[in-house]
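I have a structure I would like to understand better, so I am pasting it below and will then ask my questions one at a time.
A single protein chain has been omitted; all remaining protein chains appear in their positions.
A, B and C are the chain letters, set down in written order, and residue numbers restart from 1 in every chain.
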Amino acid sequence: MIKVGIIGSTGYAGAELVRLLLQHPQAEIVWYGSKSYVDQNYADIYRNMFELVDEKCMNDDMEELARRADVIFTATPQGLCASMVGEGILEQAKVIDLSADFRLKDVKVYEKWYHRTHEAPQYIPEAVYGLCEINRSQIPSARIVANPGCYTTASILALYPLVADCLIDPDTIIIDAKSGTSGAGRGTKLGNLYCEVNESIKPYGVATHRHTPEIEEQLSYAAGMDYKPAEGIRLNFTPHLVPMNRGILATCYATLKSGVDASRIQDAYEQYYQEEYFIRLLGKDCFPETRWVEGSNFVDIGFTVDERTGRVIAASAIDNLVKGAAGQAVQNMNLLFGLDEKTGLQLVPVFP
Amino acid sequence: MIKVGIIGSTGYAGAELVRLLLQHPQAEIVWYGSKSYVDQNYADIYRNMFELVDEKCMNDDMEELARRADVIFTATPQGLCASMVGEGILEQAKVIDLSADFRLKDVKVYEKWYHRTHEAPQYIPEAVYGLCEINRSQIPSARIVANPGCYTTASILALYPLVADCLIDPDTIIIDAKSGTSGAGRGTKLGNLYCEVNESIKPYGVATHRHTPEIEEQLSYAAGMDYKPAEGIRLNFTPHLVPMNRGILATCYATLKSGVDASRIQDAYEQYYQEEYFIRLLGKDCFPETRWVEGSNFVDIGFTVDERTGRVIAASAIDNLVKGAAGQAVQNMNLLFGLDEKTGLQLVPVFP
Amino acid sequence: MIKVGIIGSTGYAGAELVRLLLQHPQAEIVWYGSKSYVDQNYADIYRNMFELVDEKCMNDDMEELARRADVIFTATPQGLCASMVGEGILEQAKVIDLSADFRLKDVKVYEKWYHRTHEAPQYIPEAVYGLCEINRSQIPSARIVANPGCYTTASILALYPLVADCLIDPDTIIIDAKSGTSGAGRGTKLGNLYCEVNESIKPYGVATHRHTPEIEEQLSYAAGMDYKPAEGIRLNFTPHLVPMNRGILATCYATLKSGVDASRIQDAYEQYYQEEYFIRLLGKDCFPETRWVEGSNFVDIGFTVDERTGRVIAASAIDNLVKGAAGQAVQNMNLLFGLDEKTGLQLVPVFP
Partner (left out) sequence: MIKVGIIGSTGYAGAELVRLLLQHPQAEIVWYGSKSYVDQNYADIYRNMFELVDEKCMNDDMEELARRADVIFTATPQGLCASMVGEGILEQAKVIDLSADFRLKDVKVYEKWYHRTHEAPQYIPEAVYGLCEINRSQIPSARIVANPGCYTTASILALYPLVADCLIDPDTIIIDAKSGTSGAGRGTKLGNLYCEVNESIKPYGVATHRHTPEIEEQLSYAAGMDYKPAEGIRLNFTPHLVPMNRGILATCYATLKSGVDASRIQDAYEQYYQEEYFIRLLGKDCFPETRWVEGSNFVDIGFTVDERTGRVIAASAIDNLVKGAAGQAVQNMNLLFGLDEKTGLQLVPVFP
């Protein structure tokens, strides 16, 4: 059994890790970290775990945790993982960081978009960006896996084959994304209240959302480019808050390169994703809906070509807490420990 | 592997059966029955099953189905199961009926509340009311299991120990129940439209809902009474429609017998349910919420005693599609085939 | 024009007062009080008021406010109004208190249920309980109007004729109520977060909710009883939180007195309410739904008689922010200033 510790187990992503790991045949949670709730029963914080989890919440002592666990998930705000990680820890346990601390390779980009100083830049080079479908081969040997963001997972996977195969003009990419409210976390902020979210939709972080450089960087690599101040893809990414608990839909637009048609697009998707269990290609003119992936680790992708405008419109749907956070983290854990990548993740989407 | 056939697999309860059985280690679905969608791909009707179910929908030929399957689930409107069942079928397969056809022992009560003639009353006596926590011993040898209704499961389980131990006056029972909209089925009726349900709550079927006699009958048995025109418990049951997909909450009121206090109530719940995996006793002054059981087979029960009025208020929460329909049906299947009752049902509730 | 000041104008009830008063032909808001947002633009707190309200938020200086306004609405937490009111204020302005400070006539009952010392008990005797349909004649001459609670408005109006005409046994009353989430206020509490409320229903404050004595007291008066420790009606009131913004539904149960039938019940409702513009009697077997009153000051009431159990089930629906708070407060203001009671309140319910 893999011994697992979770720092930040009482956020929504942390709680989803608990849900998935409780149903994982080869993992055992040994540390329910939660600074805010130390010594409280985990099941009092998440009553769905009543009689399923008996443990109390633990503090953030990552050193001690590393002694007890084989792998540490950090489902915490930006900066926490970077502030705690070190050789003592990495010699004893793998780290899967669900925050953004190790996702961006250029520390200046991180510091600019996140408005904070990075406290452990020395680990950025070795950290592997844990988007399994793209970086699978690098993950098993990593010490630190940077688990991708929710919006970024949906966005990158929708566009990767198109960029990698040079089917679209990368300067024309626009991603209009929509997320359920669990993506905003469990913080008690006015904007997260039921009556403020319900019966409304709004854009936020327009042209400034921090998942933008993460998408740009990975797509730049896909295009064979570096991602630097004067190099790499620049795109528009606009997130919207939707009155629902879970789900992300990324609607992506780009101008096709000359001569590219729908069947060429379809070929590219199949070439890259046909063997991927968690990616379901809906095909031309069939679009994803978040309800069809809820509770599962699937990524549903569909597209169409608009010949009038010469653009492709591709869309992907994920459950932001599963493939967009905890599920992908478990997928990474499976790769790190040599298990079948699907172990514990073959969950049938819950509908309705 | 148990070979399973489902008649009515494209209703919400049928689709939930599919979800649960796909994740069941010892069952295999061999027949996706759906009169409305014969020959269509099941995954085109329920896109969450894309790449998980390859089969096409089949007709209602229960005779043929009985030859192929070990057990038949009928997740169909009232009357269908009764109209098709017969010796030829029962000799070959077990039948778990999710409709009300075999739940009421007195055919006249059935015909009065359901406004239809019963087409197979000869099978009523042998059918077992499949509320596992109450009737466990009778289920394994049954040929027909009458799977309880969603409201009735929540209501009976909340009140059973109180009635069985004579702690309340059975003439004072009032059940005010609330259900998510999946309980209304997938029929395209005006009242089921999004804009008609959203941002509203309404009572319906007040004093006439057909789950009333089912609750009364089972609680009468618990009280050691028959359930006949002039005998047995009479109570008020009022269902309400709530703007959410899943979940039933039953808030139950009754006047305590003289001398009964909260600890006596607690004792009764523990005596009957302590060993029940799927019943979680929250205890005094802690009340259930439907979100904590969503997607799972759990029944959460809490209560309080109001000394000012001499009443107990007990409440239970279930997922109407799981413990209220498909999950309970699988639990019955497990009992019928000698499996551990929990097989395939140890699902962690999904939250948020 | 009536000059109006609002203390607590940035809570949901306060903001609804603003909405209603902006559309009131004879009122003008001169003071947007909001301790938390002093000096901020009101329209920055409630963006729906953009270009409709130019004022900034003011402090809680009730003395100064009394000099400027003809009437003061206090839409504030319990205790605030009682702590500020005094002769200096009451000589200059009428006070309509939306909190519970002056609703209960027995200060000990207030202090017991609200767990606080009342700071101005000397004004309790003269305060008028502002349920216009019941106490209309006393309101015009009042200095302090105690605006009823949201649950209490719905509950009392559903039961008043039945109690007043002795049609039911008052010891058997059970009120199972359901409310939209705006009733919980705009406080940033975990329980008010979107993901905590959405897709769930829960009871709360079972047997302890503070609207209980308010309902009991008014129904006791209706029955010709006092409301004291050993006298008056005792009933069960159970509120539930529903995933919707607005609306309260109160489902009420009581045992009929011998010989009372449905037509007698209907007669009682008509006798008391036939002339009431804001009460809409749906009649026998037709039940209210909160969507039909949303945004309006209407109270919809329906009922049925269950001859099997000898009970009446009556239900009422209101918009908790209108008839349950701000609308009723404006109705009281109209009465205080000699206007037609309906002035500014003839709003057509918004659906869907």
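Methods note: contacts are C-beta pairs under 8 Å (C-beta built on N, C-alpha and C of every residue); 3 or more make two chains touch, one makes a residue touch a chain.
Worth saying up front: this structure is predicted, and the values here are computed from it rather than measured.
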{"item": "Residue of A:Pro77, A:Pro203 or A:Gly283 in touch with the missing chain, whole complex considered", "value": "A:Pro203"}
{"item": "Chain not shown: contacting residue from C:Glu133, C:Glu196 or C:Asp300", "value": "C:Asp300"}
{"item": "Sites on chain B contacted by the missing partner chain, in the whole complex", "value": "12, 181-182, 186, 188-190, 192-199, 243-245"}
{"item": "Residue numbers in chain C that touch the chain omitted from display", "value": "12, 15, 19, 22-23, 46-52, 182, 199, 245-246, 280, 282, 289, 291-296, 300, 346-352"}
{"item": "For chain A, the residues touching the chain missing from this view", "value": "172, 174, 176, 178, 180, 195-196, 198-204, 206-207, 234-236, 238, 240, 242-247, 249, 251, 253, 285, 287-292, 294, 304-306, 308-309, 311, 313, 315, 352"}
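Note that only the chains that are shown with their structure count from here on.
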{"item": "Most extensive contact between chains (C-beta pair count)", "value": "B-C"}
{"item": "Same-site or different-site touching of chain A by its copy chain C, using the half cut", "value": "same"}
{"item": "Chain centre separation in whole Å, for chain C relative to chain B (CA means)", "value": "38"}
{"item": "Computed distance of Cα centres, chain B from chain A, in Å", "value": "37"}
{"item": "Residue numbers of chain A (touch at least two other chains)", "value": "12, 182, 199, 245"}
